[in-house]
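This is the structure I have questions about; it appears just below.
What you see is the complex with one protein chain gone and the rest in place.
And then chain A:
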Amino acid sequence: MSKDETDSGDHTFSYKFVCGAPRPNLQLELSVNVLNTRAKHVPELAARVMNHHNIPCFVEPDMVKCLKEFVETERMSIQHKKSQAGIDKIRKNPSLISTIAADVAKKYENTWACYQKPVSNKPNEFSISYHYLIHSLAMQVLLKLEQKYISLMSKFISDKELSIGKMQDRHQMEMTRACEHVGFAYTADDVTILASKHLADMERLQRHWDTETQKIMKTQKREFAELVVGLHKEMLAHNNTLNEEGPIYLCVKQVLDTSLTKPSYIPDDSLFVSSINSANDSGQKSTPTPSTTTSNSIVMEESFTVNLGAQLKTMHNIRLLVTDVLNFCRYSGEEEMEAQRFQTAMSLYSSALSAVVLLSDKRIGRCTGIEQEFASICNSSPELHFPSLDEQLEQARDHVAATRQEEERSMTNGNETTDNSEDTDSHLLKEGDFYITKHSNLSQVHAVFHVATEESQLQSKASLINVTSRHPVILALRHILKVASNYDIRTLTVPLLLTHELTEEITFQWCVKRAELVMKCMKGFMMEMATWDGGVSRNIQFVVPPGVSEEAFDRLRSALPEVFRTTSARNLTPAHRRTAHR
């Protein structure tokens, strides 16, 4: 029996046996990998060898036994040698012990729950409490409480606008007066001084409001969290019913009863202002409420049920609708607001989330276009569950920067040539990258995927040829579905044409072709998705920007069942709208 010093496990087994008197002793040599051969495979191996060499069957039991022993001892000896080497090392150099011990201990501490330092704050306490309350008798109270915070916030925002408006008015007045009197009471320098003073005043006021906003949002959030957790405990203690006398409940009542009288945080210099300013000022982040609750308009709509998969079929619902994608974020009018809020709040901590895909650009949080509109919707009501949009964007930016650094490092490790990347690029996304924000105050979605795109390119005529199934934005859709399947997102809204608005260049043909591409790719990804999560039924909503012609919609409507090979289709566009469009 030979030994192999490299420990690959291949050892030669030699076996002698006699079969019948007239034949001499026979010897057999056989290479066996003792590390990969398990005891249960030995009889099979022996049977195969016997078959091959035509060895009589009475030899078999002994051969199996010998082979088993051989494999066993050889494997043990390899293992022992390895262990011995390790032990010898620390016997020779006992100082190694402390480093090894520290390393092993660290491995355990990082991965075993019982070696973790006990954490005092329970990270999931609030979400559990909230989920419990929203599904209990307390849901009305909870919604009222949220409503209260929203109204407090919107009051605060209108106050802010008012005060800023006032200051602008006053400044304008002062400035006009100063300009009129240039050369008399005021010199040109005075005007400049005044202007810079105004600017400073404005900045101070703005900053003041901003910090106040931050402060009030923080207190609101903290107060809300405390009340929710407290109320949950109180209800659990009180047999799962609302305890009308409980201290927390009374506290909630008190918050609800606070009237909208002017709170103390309104700064002094707005006190003497009386007239209401029209909102023609630019550069303000917050737009007045009407725009955030524009009654939504689903112009045309169609719904399908599809079964996807070769053997195991998974049922999905697909909706095709013509509407502004942000209609899934903003509330459609006061009366529907509560119902929508309720629906969204109920599923916030459940495993049936809903999300929307926004096509933004490569700069995170750039305040133009759809992102700006989105930000204004987000900021119109307080975010009581997650960090504010700005904070989330900041976090995303950090992660992007960290990722880019990592990439750079691995790049330079590989080859030393590329180091010309500029600092400004570190926050920039590449096409097809996306970041995710979480929200509790939007009408129908809990999470938003912001995909970096080159929108102008995506809309161009040339994109019909350029944008294929391997385009980064299409691949981003695949990654989004992967995230959706991993994190229980059951409803996903996707811009079917990969654009949020229709430009002059976009033709009927373009629409159809793009839509078919996206649908085909989505179908493929959805089928792939079944292998990730074992087939969970989902709602996929394809959104087409408003302004698409009816015949284009009809074309898409007939293309969808062709692509998905579906059986049932129902036109959900209300009859009056259908006729109106004809």
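Criterion: a residue touches a chain if its C-beta (ideal position, glycine included) is under 8 Å from a C-beta of that chain, and two chains touch if they have at least 3 such contacts; residues count from 1.
Following the convention adopted for this analysis, contacts and distances are computed from a predicted model.
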{"item": "Chain not present in the shown complex, as UniProt names it (candidates \"ER membrane protein complex subunit 1\", \"GPI transamidase component GAB1\", \"TBC domain-containing protein kinase-like protein\" or \"Vacuolar protein sorting-associated protein 26\")", "value": "\"TBC domain-containing protein kinase-like protein\""}
{"item": "Touching residue (missing chain; options A:249, A:328, A:349 or A:510)", "value": "A:349"}
{"item": "Contacting the left-out chain in the complete assembly, out of A:400, A:458, A:492 or A:526", "value": "A:400"}
{"item": "Sole residue of A:143, A:202, A:483 or A:512 that reaches the chain not shown, by the stated touch rule", "value": "A:483"}
{"item": "Residues in chain A touching the chain absent from view", "value": "35, 38-40, 43-45, 47-48, 51-52, 76, 79-80, 82-84, 86-87, 90-91, 94, 97-98, 100-105, 107-116, 119, 123-124, 127-128, 131, 307, 309-313, 348-351, 353, 395-396, 399-400, 402-403, 430-436, 438, 446-447, 452, 472, 475-476, 478-479, 482-483, 486-489, 530-535, 565, 567"}
